[in-house]
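I have a structure here, written as structure tokens, and I will follow up with some questions on it.
With one protein chain withheld, the remaining protein chains of the complex are depicted in position.
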């Protein structure tokens, strides 16, 4: 259960890493949106592995097919089914998982939860599951851009102990992020971040980091008070990503060290209405967007699968030594960028539609 | 909308700070649970303001009445309606809000969202809204304890720049937390944390901080893969609390600086099954509980309402000076402790029932 | 669970027949609606028992209190909590239910479902549960009228073998329905229907019947294709009423006997757009409103509780004789009229908001 996200812009993803296909169904995309497969393909290409030495060598074309919901290049308002075949599945890579769960991976918990042990170990707890999110998020982001003028940009802010990069959230573009393979738009930091990744890989190890993001162009009024506050839904979406361990909106943990007089964002007159002089709130007040850019950060742990051997217990309690054999990223950060953007888009599209229902 | 949380253990809260009452309806509490108002009252008393110099002077008895769902001291399996009358509402305190929104409060966003301006400013974006959460969370925590052997303990870990306190999450008790008014169970830190709060108050200011929490006794298997991972739902719940700006599970942001070889939790034989030697995962792997304690932290910003005057813009764009007149906490941290516990209980009770449905 | 209905206009009801109170919380009522308790009270008064010889003698003032969501006579967009105290609970009336379940009542199934046996027998399976629906439906109907120009009228079409009454759905008013105690607006039929009820009561028996209803003023476009078709949601809502056993939209079962050439509703030019010459579709085509009046009928079985003794089995399998002692209606039909209207209003308000979200 729970492969569904959202209330009005509602996405259901499916697919195992080593089964026939992965994908998503979007129910609730508004009608009349110009859409073709290229819009989705572009984002899948950004997520795709095998794009350089910083990511896994697994080669997947990841061609998307839109099975429904579009006619003559326009959405019908009916469900959009997005399908991506798995071209490079190699279940054999995982044979040894039958005896011992990999440390800090989902093998053990999935087995305990379902009473079945997927050949690939953690079943849906694979980075490949995010193909469905990215495909659906591409549609959400496209609608947000076309219908609402909202754009979402994420980037790698730090890797391991290196960072944070200095980035102006008000102006950073996806093009600037794409300029470096590590997806950090701060030229002064990018090489250092990339170096940490290659060093970890060369050591048969992995490394974590932080992705930062900004959503610009939101009107005031998105986000629902009490349980479905904008930042709460963003946190829900982003901490549901594989390897995510922390989330901040606006000033986040650093803001907790401040006094109110230093933290409050004073209102100022702007464009005939009000804006704020600073943005420690991160664009959200009382759970509702205030028209300023929404700022957030997501912490990703280092990937659990590493090439170097680790001592751990097998299911029978005996001690064994495991070493990663599959094709895995030494660092999820660069590839996490489009995934984070996709997930943020799914959250915002849903809140936009809910606010629209108020007429 | 969105005053409802949970899928099977489902809570709807209601009530304005300055209206007749606040409360909650729980739909889905299992039948046969021994329950009376005292179970709920105990938690409301922990949340209640006016308990000392560290919190607001607003005096509320906050007596709860259980209107339904219980007969002869046992739950029927039908909705539990929990009602708390507002005894000390003073809408007049907020008259000046008609002209200028308070900085970093919800006045502006609520007005923009709904097109109406509640007399109290932010309407449901008041700390008083949490009465319903605490009442409902008391029932959830009670069921988790009685039916599942799960206990949840939260505490103040840091205030402003002071902390973190040193607390053993494996053994800390609610009694230890209650021993100091600041609700920090580390005697070496508690006075310093409290001193920061009183200093902020004396300066007509406010201060933020971090609450840490642990959930012990969960079996392996709670939490749903993909979107409703255990940490994702905890983040959703806890970042929906007023003033919350950050969330971490397990190693969190600090874990993002590590390499996989240093971060992975090796399995070890334990009690005839498996445990982990370390717990950087925070009890959750692949979004599913692994049987280790669930560890999390929540960052709270300093309260927006402060006594000292602040320059800000009025709705008409003119610059005004605002000073807090209502009764407000200089720091939400101590009172946030039972609220955090309640919210975590709501998340876990729901996931427990969902996992039960698998039979 | 499942005391919640609706997606955007969402209602949760609570309360046992013989506990302290019944009521409802509405989450999602749009802001800015003029509302006071009188709007709700009016409908509760129509539902109230003790209004004449055709209904139960139980006397309940059923005064509603609005606990939240309204300020200065306008909705805030926040949850509306509606509370009605039970003034005339007499749990003692039900003591004998401990040994034998009443035939065709919910005593047996509730006991088997929950493993607990409410003092009142069926717990929430009481006509009193509908107080919450009527209160919430009053708000929904009020919003539909004020914001959308939609009105809903229901009436008693037949009682037992008497009927159907002849009523023009295009013009019938609530005033016309109120003109006779049996709530049938056809003067030529009303007395006969009432006579059947009094005859059943005099025989210590009960009798069933059919309520018909019409929703006028809907624009084309309400109702969601596939699973949440307008008639499907109406059926869901109306068959969730106590004692409801059948539902029809438009031509219903009679339409199933026709050929397409006789059943199809030809389009005609009307008011610059299109209407239909006939309305066998009942205002719904493909699950979506077409702008014609929505027509439906609901069959109610005779109440299970009757004064005359019935032979049945006790929980221990022995044969016993049961006779109704509580205060119960010999026929639910007249009182069902406002309940049916309320439930239809909850369905339509939700679909209206969902359609609005398309902008």
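As written, the chain order gives the labels A, B and C, with residue 1 at the start of each chain.
Heads up, the rule we're going with is that a residue touches a chain if its C-beta (ideal position, glycine included) is under 8 Å from a C-beta of that chain, and two chains touch if they have at least 3 such contacts.
This is a predicted model, so every value here is computed, not measured.
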- Item | Contact with the hidden chain (one of C:28, C:49, C:237 or C:338) | C:237
- Message: I'm checking contacts with the chain that's been left out. Which of A:12, A:104 or A:206 qualifies?
- Response: A:12
- Footprint left on chain A by the chain that the document does not show: 1-4, 8, 10, 12-16, 19-23, 25, 27-28, 31-32, 65-72, 74-81, 83, 113-116, 118-119, 123-124
- Which chain B residues would touch the chain omitted from the figure, given the whole complex? 7-8, 30-31, 77-78, 147, 225, 353-354, 356-359
- At which residues does chain C meet the chain that is not included here? 1-5, 13, 100-101, 103-106, 108-110, 112-114, 122-125, 129, 158, 160-161, 200, 203, 205-210, 219-221, 223-229, 231-233, 235-237, 239-240, 242, 244-253, 255-269, 272, 274, 276, 280-282, 284-291, 299-306, 308, 310-313, 315, 317-318, 354-355, 358
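Throughout what follows, only the chains that are shown with their structure count from here on.
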- Furthest chain, CA centroid comparison against chain C: A
- Task: Would you mind pulling out the distance in Å between where the CA atoms of chain A average out and where those of chain C do?
- Result: 46
- Chain centre separation in whole Å, for chain C relative to chain B (CA means): 39
- Message: Give the residues of chain C touching no fewer than two other chains, as numbers and ranges.
- Response: 8, 31, 77-78
